[in-house]
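Supplied in C-alpha cells, the structure appears directly below.
With one protein chain removed, the remaining protein chains of the complex are shown where they sit.
Chain naming follows the written order as A, B and C, and within any one chain the residues start at number 1.
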Amino acid sequence: MSSNSFGKLLTVTTFGESHGPAIGCVVDGCPPGLAIAPEDFRDDLDRRATGRSRHTSQRREADEIEILSGVYEGQTTGTPIALLIRNTDQRSKDYADIAERFRPGHADYSYWHKYGLRDPRGGGRSSARETTMRVAAGVIAKRWLAQKYGIAVRGWLAALGPLTPAAFDWAAIEDNPFFWPDAAMVQELESFMDRLRKSGDSIGARVNVLASNVPPGWGEPIYGKLDGELAAALMSINAVKGVEIGDGFAAVTQRGSEHRDEMTPQGFLSNHAGGILGGISSGQDVLASIVLKPTSSILIPGRSVNVRNEPVEVVTKGRHDPCVGIRATPIAEAMVALVLMDQALRHRAQCGDVGAVEPRIPAKP
Amino acid sequence: MSSNSFGKLLTVTTFGESHGPAIGCVVDGCPPGLAIAPEDFRDDLDRRATGRSRHTSQRREADEIEILSGVYEGQTTGTPIALLIRNTDQRSKDYADIAERFRPGHADYSYWHKYGLRDPRGGGRSSARETTMRVAAGVIAKRWLAQKYGIAVRGWLAALGPLTPAAFDWAAIEDNPFFWPDAAMVQELESFMDRLRKSGDSIGARVNVLASNVPPGWGEPIYGKLDGELAAALMSINAVKGVEIGDGFAAVTQRGSEHRDEMTPQGFLSNHAGGILGGISSGQDVLASIVLKPTSSILIPGRSVNVRNEPVEVVTKGRHDPCVGIRATPIAEAMVALVLMDQALRHRAQCGDVGAVEPRIPAKP
Amino acid sequence: MSSNSFGKLLTVTTFGESHGPAIGCVVDGCPPGLAIAPEDFRDDLDRRATGRSRHTSQRREADEIEILSGVYEGQTTGTPIALLIRNTDQRSKDYADIAERFRPGHADYSYWHKYGLRDPRGGGRSSARETTMRVAAGVIAKRWLAQKYGIAVRGWLAALGPLTPAAFDWAAIEDNPFFWPDAAMVQELESFMDRLRKSGDSIGARVNVLASNVPPGWGEPIYGKLDGELAAALMSINAVKGVEIGDGFAAVTQRGSEHRDEMTPQGFLSNHAGGILGGISSGQDVLASIVLKPTSSILIPGRSVNVRNEPVEVVTKGRHDPCVGIRATPIAEAMVALVLMDQALRHRAQCGDVGAVEPRIPAKP
Partner (left out) sequence: MSSNSFGKLLTVTTFGESHGPAIGCVVDGCPPGLAIAPEDFRDDLDRRATGRSRHTSQRREADEIEILSGVYEGQTTGTPIALLIRNTDQRSKDYADIAERFRPGHADYSYWHKYGLRDPRGGGRSSARETTMRVAAGVIAKRWLAQKYGIAVRGWLAALGPLTPAAFDWAAIEDNPFFWPDAAMVQELESFMDRLRKSGDSIGARVNVLASNVPPGWGEPIYGKLDGELAAALMSINAVKGVEIGDGFAAVTQRGSEHRDEMTPQGFLSNHAGGILGGISSGQDVLASIVLKPTSSILIPGRSVNVRNEPVEVVTKGRHDPCVGIRATPIAEAMVALVLMDQALRHRAQCGDVGAVEPRIPAKP
C-alpha cells in the first residue's frame, strides 16, 4: 500500500511538491450519491490558506480546485475522486542558496539521507503545502458525516505559546485569524505575534479538535482503534510532536476514581476519556489535541552542515509562518473527519446495523 | 487488511481473549536466517508478566511460549512465525457478576455497542492480556535490530503519578519492579503504591522509550512517517491516552530558536526532535513518551448502567494492577521495536543502500 | 500487509509447515453473531482430507480443529477467530534424502533461491497441507453467505486428464471420491486412476466452482474486481496454472454476437460471462474454472541438481496424490466463498443498501 495513502476504506492518496506544477489527491471509497461541487471546497481551503493575515506566510496561492473524476452531474459516483490544484506562486529562487545546506529542524537532512537526492524547492514533498489536499479531502468527509450522522468536526487553537484561552465561545472561533475561542484575547494575540515576527523567531501551539454526535461503536480493535488511527493521522501533520485523546497527559497524575467516566441512565457524568473506550467510540464527543512545534524556518541564524559535512550558517528567509499551529486547525479537523468517515465505513462493513444496540445513554447528561 | 494486524512489511497479527483457551500471534515478513528459540522470549515475557511483585495484578500465567511455525533448526525461514501461549489461570467467576453491567472507563460499553454482544470474561479481547503477544513479537524485532544494526530499544517508567525520577541510571532500571531509573527513589515508590493499593484506587503513569543507533533515513513520508507509525503503535496499547515524540507538548511554549536542533560536523547539538525530522529518522536517538491512564478497575464503587440502561453500582474486584503503566514498559519497547523493524524493511525495499549517503554526522556530539 | 494473508475486510492469515507442530489460521473481520462450532468444520475438512480413498495420498491426519478465539457461547464476537490443527502424521524421514536435492517441478529450488535456506520436510510451507486452513476458513464464509444471502458455493471435478463428464447431476458429486458429476463414469475413473498409480505417474485436472444466488453489485473496480480477486485466490492454490471466468479461453474464437449475454425482463438469455461484468457481479451464477497441473511427486526418476549444482536423480516416494486436482475441489470452493464474503462486506461498506436497485432481472430465465 502506498505510503502516501491514508485510510482503509476511505483512502486518500496525495501527491505533489511545494514548487512542482501541481498538488492533488485521489479520494477512493466515497459512497455514491454525495452532492459535491468545486465551490464546496472554498471555505476550508480559505481557512487553511496562507496570506490571510499578516500572521501567516505571505505566499498567495489561489488554490483553485478542479474535480477531475468521480463526480457526475454533481454527485459522487463511487469511483475515485481526483482533485487538482495548480501551484501558481512558487518563488524557487528563495531556496536556491540552501540546495546544498541542511536547515536545522527541517526534513532536509533526513530526506537526503533517505533518498540520496532531494527537491530542495520550498521543502519539496516535505512542505506543508501537501496539507492543502488533506483539507480538500476532509471537506468530502465532513459533508458525508454531517449529512448522514449529523456529526460536526470543529477545531480551535487551544494555546499559542504561553497564551491559553480564558473563555470558550464557539462563535468566536471563526471570527479571528487565530481560530481562537476567546474574543477578548484576540488583541493580545495580535500583539504577541507582532513582537514575535519582529524578533525573527517562531512559537509552538496547541490545536484541539472536537467531533460531536459520533455514534458509539466506531473503531476497530486492536490495531485499527479509533484513537490509534487518530494518533497516526494527526502525528502525520507537519510539525506535530504529540497527540492526546481526552485528558491526555494530564492522566499521569490522575486517580482511577477521578478519571473513569461514570455513567447514569441520563448519560455520562464526565468525559475524561475523550469519547473513546477500548479504541471504540462511546457516543460521547471525541476530543483530540495536538502540539505543533515552532517552525525552524526563522530569521535567526543557526549552525548547520552542508552535503559535504562542512559547517555552515543557515538563515531561512522565504515566506514562513511564525506559528504554523494557527493554520493547522482546519488540517487537524480534516484528519479527524477522514478517520471518522473511514471508521464509519469499516463499522458498517463488519457490523451493519448491529451497532445500534438499544438502549443507549445520551452523549451528554 | 486485518484490524488485528500491525505493520506493513513486518506484519504482526494477534488473536485471543483474556479467558479463552489461548492467545497467539503470527509474525510475517521476518527475514530468513535469524536465530530464535522459545527461551529467547523468556526475559521480556517475565518483565511484562503479572504477579512479579505485590504492585501488579496477582494473576499468575506461566506464559510458556510455543513456536508453531516459521522456524527450522533454530532459524527463521522467511515463512510466518506463529507463537502460542495457553491461558492457564483464568478465574472467570470473578467476572460473572458484571456480564450485564458496564464497568465505567472500560471497553464494556463500547464493545457492546459495536458488536451487539461481547465476551465479558476478563475483558475478553479488550484485556491487556493481548499485549503479551506484542511483547513476544517484539522480541523478534529487538533481536533483528540489535544484530543487524546494533540498535537498542529500552524503556523506563518516567512518572508514577506525581513522582518523577530525580536521577537517571540505565543500570537501575532492571533492578526494581518499577523500571525506575533512580534507585534512590524505589523505597518511596513502594510506599506510594502500598498506600494506593490500600485506598482501593489506581494511578496514571508515563513511560519513555529510547531507541539508540537508529540510522538516518527510516520512515516513509507522508502517511507512513516514522513518528506517525509510532503514534499509532503506542496509542493502540491499552490505557494509553497520549503520545509524544521528543519534546512533545513542551514544544507548545518553545521558540523555534530553542527547539530546532542545530548541527555541526561533530554532530547534533541537541535532540528536541526526538530523532525524527519530516517523519524520517535523523540518526539521533529516537525518543517516544506515552501516558497510561489510571485503570478503571478499582475497588471504589462507581455509578454505571446495565444492558437495560438501568442504574447500577460497580465495584471491580478481580486481580488488577493499581498502576498499569508499570508493566507497560516492555510493551512500549516492543511496539517501538516492531515499528523500527518494519520501517527498516520498507527503507531497504525502496532505497536499498542509497540511504547510506556519506558523510553522516555522528548521532551525538 | 502480510503475504500470508488474504482478503481486505474478511482477512485470513494462515501459518504452518507440513511437518511442523501445527497449522492454523486467523480469520479477522467476520461479523458478530454467526453461530459456529468445531463440528461445523468436519464435513469440508473430510472432503479435503487425504486417505479417504486409494486415489489420494495415504497420509492420515485427524485434522481435529480447535477454535482458540473469537467465539463465545457458540457465536462469533467480531474479534479474530483463530483455528488450530496439530500435525500428527508427519513422517519426515520420507524426505531426508532430498534435503539437499531439488525435486523437479517443485518449489524446492525457488524457495532455496528466495530464502537461502528451507524446511525440506514434506515441502515445508509450500506443501498443500496449508490448504487445510483455507478449507477451514472457507467454512465460515460459506455459512455466512448461505445464512445471509442464500448463496451456495459448490465445486466439482470437470476433467480428470482426458476424461470429462458426459452428464451433470449435482446429487452425484458427493457420492464418489472424485467429486464427479456423472455417476455412470465413476467406474471408468477408478480404472484410470488404478492404471495411473501403477505407472508411477500423475495427471492434471480441471475443477469448476459455481456460486449461485450472488446478488448483483459485488466487486470493486478497478483493482478489486470480483474476477480479479477470484483469479488471485484460485491461482494461489498449489499446482494451479490457469483460471477462467465463464467461458474463459473459449472466448478466443467467439464472436461478440455470440458471447454477450442478452437480457430480457425475464432474465439473462445466457451466461458466457460467468456472472461478472466489468468486475462486478451481475446477479447471474458466478462460474470459475481452474487447471491443476499433474503433481511432480512421482515414482518415475527425473533429472535434477543438488544445492551444489551437481546432477542428481530424483524419485519422489513419500505419500502423494497421483491427481492433486481431486482434492482441490473443496479448496477451490473455499477460496471462492472467501472472496465473495470479502466482497459482500466491501460492498456493504461503500454502498450500504444502494446496491439493491430495483427492478432487477431474475438470475435465470
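The rule we apply is simple: a contact is a pair of C-beta atoms (placed from the backbone, for glycine too) under 8 Å apart; a residue touches a chain by one contact, two chains touch by 3 or more.
Just so we're clear, the structure is a prediction, and the values are computed from it rather than from any experiment.
From the set C:T77, C:S282 or C:T329, the residue in touch with the chain omitted from the display is C:S282, counting the whole complex. Only one of A:L117, A:A167 or A:A184 touches the absent chain when the whole complex is considered: A:L117.
Of the candidate positions A:A37, A:L68 or A:A166, contact with the unshown chain belongs to A:L68. Where chain C meets the omitted chain, the residues involved are 1-6, 8, 14, 102, 104-107, 109-116, 125-126, 130, 159, 161-162, 201-206, 215-225, 227-236, 238, 240-249, 251-265, 269, 272-274, 276-283, 291-298, 300, 302-305, 308-311, 346-347, 351, 354-355, 357, 359-361. One chain is missing from the display, and on chain A it is touched by residues 1-5, 8, 11, 13-17, 20-24, 26, 28-29, 32-33, 66, 68-70, 72, 75, 77-82, 84, 114-119, 124-125.
Residue positions on chain B in contact with the hidden chain: 1, 9, 29-33, 78-79, 221, 345-346, 348-352, 354, in rising order.
Assume only the chains that are shown with their structure count from here on.
Between the CA-based centres of chain A and chain C the separation comes to 45 Å, rounded to the whole angstrom.
Separation between the centroids of chain A and chain B, computed from CA atoms only, is 26 Å. A separation of 39 Å divides the Cα centre of chain B from that of chain C.
Counting partners per residue, chain A has 1, 221, 346, 351, 354 as the residues that reach two or more other chains.
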